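Sharing a structure, written as structure tokens. Questions coming.
Excluded from the complex is one protein chain; the other protein chains are retained at their positions.
Which chain is which? They are A, B and C, in the order written, and residues in each are numbered from 1.
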Amino acid sequence: MDYTRQEMMAIATGREFSDGELAIFGVGLSMLAGFWAQKNHAPNLIAFTEGGVFGSTPVGGLPWGIEDNRISANATSFTNAIDALGCLVASGRVDNAVIGAAQIDKFGNVNTTGIWSGETPWSAGRYVLPKVRLNGSGGANEISVGAKKYVIMVTHEKKRFADKVDYISSPGYLNGGNDREKHNFVGGGPAAIVTTLGILRPDPVTKEFILDSYFPFSSIEEIKENTGWDLKISPDVKVVPEPTELELANLREIDVTGSLRKK
Amino acid sequence: MDYTRQEMMAIATGREFSDGELAIFGVGLSMLAGFWAQKNHAPNLIAFTEGGVFGSTPVGGLPWGIEDNRISANATSFTNAIDALGCLVASGRVDNAVIGAAQIDKFGNVNTTGIWSGETPWSAGRYVLPKVRLNGSGGANEISVGAKKYVIMVTHEKKRFADKVDYISSPGYLNGGNDREKHNFVGGGPAAIVTTLGILRPDPVTKEFILDSYFPFSSIEEIKENTGWDLKISPDVKVVPEPTELELANLREIDVTGSLRKK
Amino acid sequence: MRNKLISMREAVAQYTWDGMQYAHGGALPVGTDSIAFGKEMLKQGRKDLNVISNCNTQQTNLMAAAGAIKRMEVGFAGLEVYGFANGLKRAVETGKTILEDYSNGSIPLRLLGGALNWPFVPATINIGSDEEWCCADRPDEYPCETKIPRIKDPYTGKECGAFSVLKPDLAAIHVTMADIYGNAIMLGTEWSRYELSRAAKKVVLQADFIVDTDCMRQYPNLVRIPDVVVDAVVYWPLGAWPQCSTGVYDSDEKEMFAMNAAL
Partner (left out) sequence: MRNKLISMREAVAQYTWDGMQYAHGGALPVGTDSIAFGKEMLKQGRKDLNVISNCNTQQTNLMAAAGAIKRMEVGFAGLEVYGFANGLKRAVETGKTILEDYSNGSIPLRLLGGALNWPFVPATINIGSDEEWCCADRPDEYPCETKIPRIKDPYTGKECGAFSVLKPDLAAIHVTMADIYGNAIMLGTEWSRYELSRAAKKVVLQADFIVDTDCMRQYPNLVRIPDVVVDAVVYWPLGAWPQCSTGVYDSDEKEMFAMNAAL
């Protein structure tokens, strides 16, 4: 079948969502995955944006931002950031969500703030400027702290899958095990890392992410090569089922501008 | 001139308000006093209610509540309790206000919660039920804590002017002097007690309320007799100017139902 | 999205039980409140209720008179210009109902704290007065250290209070109009209904009008209660009677007095 790696990633992410869940999506790939799930297998998946835009589906193409007219035109309710990110997300009400990552470590800690290239901002005992400044947390910190579970979407490259992230923008399992408990986070932590090559899931005890399954076009070797730590492989590692014709047709109806079909 | 004690009290209260002030009024007498000030001498007095009703003037008679259609019909904005009582009142933004009292002491502490008839709820070392349960604080606690200054309106009777109130619902100067500072209140405390007989104001240092002036139909003796503590008299105590014809005419236009004219 | 429109009888049977923590909304004592819902609760014999009430209304006045309220937390216990709430007043004076006093500004902040799943809410109000020192739940302790405990502001070292947060089992909220999914518009002051709709574990709306979802899409900014926080919708025209529903009907003066006189 003819599909792109981006399409496989979006579908694999969307499969993580179940009917009836309350979910929050960001813009771009994450929103496509979410609206695909709603169309494909979860008609009662309820989604809103961190701006407090409720009841809408995108019209006229993928929104450039989660507040623009493409996502606002047919909303049933507009509220605000404290409502969406505070009362619904940080409070622990949201069932599922998607966040992105520029860098990620084996405990699912996410960096979207800056790249210090091996150094950390403070490691030298003195602050150093970031080599590359990124976008910061946005609403991902609230999701990582509050959502019952969430998916991290990230391009599978060695530089992104770091032994230790330069900066923790959104906490995963921190140092692993029960380390989240120290901070009384209400949310359950990341349930999956969906990459361009496969799916990682946390060990139930250590919370270290291990390879759960890989995409038909990938392999265990390719994934290990592109991971910056010694990735463990699940004893029952499997191949992710490739998109069905219906899944793909549904995705392409959502992705009207074909943004995921660029190879 | 023919005017009632209630009218004198309303006018004396209204005279405490200046043009350009941001003010909050309750229902009833307090609202009449406020809207009278706006009509009479303070056209830019800006008033809102604790429900967050902005920009309105009563239509069809005195409102039964600060949220009913008589005060809501011509509003420019409706918000909420946190906005009105939190962001505007407790925050310290409001210049002036009026609250009522069932019982008051010489430091301007107000009881609107209950009457224990000399006992306090806890004085016997055991809780006792109130003889008379009253309405509680409402929004007066926020005003007493946050408003830059405020006026307390109260019927001048000995049982109401107590040496010590049974319950402090809205703190005045507590035990006097700088006692408010212990609680970091942002507001300045009560500026005047306007009664059915005259006006009391706090000593600038001790914060004990003393007789500042009395109404033309009253006297120092009558006021002292009706006060439950040994009321001090200001060295320059004076008679409150009686309502002018214009003041009275303006008040009667506001008090369309004549509620203040019942003797 | 599920059709949530059910009958009043069903809503009360399904969402209420004896001894529950019940909150009603509730725009001030004379305003829009879920009076019809409360009457049905009494018809179905609910008792031992633990009521969260920003303000008393005729609903809680009736419930208290009927002996159904064991305990109630309140900001204001009266009926504004309609006077004292006779039913509630007598229940408190005879010890049948324990009344825990806060103020009109602190109850909504405690609901906001519940909505945000905060551990506590900073208190700059209610402290320094008997709302802090006198605790109906622990009446023999005075001053009570546990009702609004003191905490230190880490920035200045100064003290403030810490309110406990509110997460009622159920909020029955009166709204002007709702659709069958639970999107709702409140005309007039929201008072604390917005916060309440996010703080409560379950939410039932009682609406004067049921409208099509397309109406909600016309003014999404008016839809301050989105369907995602609502469990059930009941159609009950004039449901706030004898109180007012802002923009629709005013309070019924004759019935307000007659009802209170009978309680």
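We adopt the following convention: contacts are C-beta pairs under 8 Å (C-beta built on N, C-alpha and C of every residue); 3 or more make two chains touch, one makes a residue touch a chain.
As the structure is a prediction and not an experimental result, all values here were calculated from the model.
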Chains on display which the left-out chain touches in the complete complex: A, B, C
Omitted-chain contact residue, chosen from B:Y3, B:F78 or B:F107: B:F78
Residue of A:G34, A:P63 or A:P190 touching the missing chain in the full complex: A:P63
Hidden partner chain, touching residue among B:F54, B:Y150, B:Y167 or B:F209: B:F54
Hidden-chain contact residue, picked from the options B:T4, B:S18 or B:S91: B:S91
Residues from chain B at the interface with the omitted partner, ascending: 22, 44, 46, 48, 54-55, 72, 74-79, 82-83, 86-88, 90-92, 146, 186
Residues in chain A touching the chain absent from view: 27-28, 49-53, 62-70, 72, 78-82, 85-86, 89-90, 109, 113, 121-122, 125-127, 129-142, 144-146, 167-171, 174, 180, 182-186
Chain C, residues in touch with the chain not shown (by the definition above): 109, 113, 116-122, 124, 149-156, 158, 160, 162, 164, 185-188, 190, 219, 221-222, 224
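Just so it is clear, only the chains that are shown with their structure count from here on.
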Number of steps on the shortest touching-chain route linking chain A and chain B: 2
Two chains joined by the most C-beta pairs in contact, as defined above: B-C
Chain located farthest away, centre of chain C as origin (C-alpha): A
Centre distance in Å when chain B and chain C are each reduced to the mean of their C-alpha atoms: 27
Distance from chain C to chain A - Cα centre to Cα centre, in angstrom: 38
Where chain B touches two or more other chains at once, by residue number: none
Multi-partner residues of chain C (each touching 2 or more other chains): none
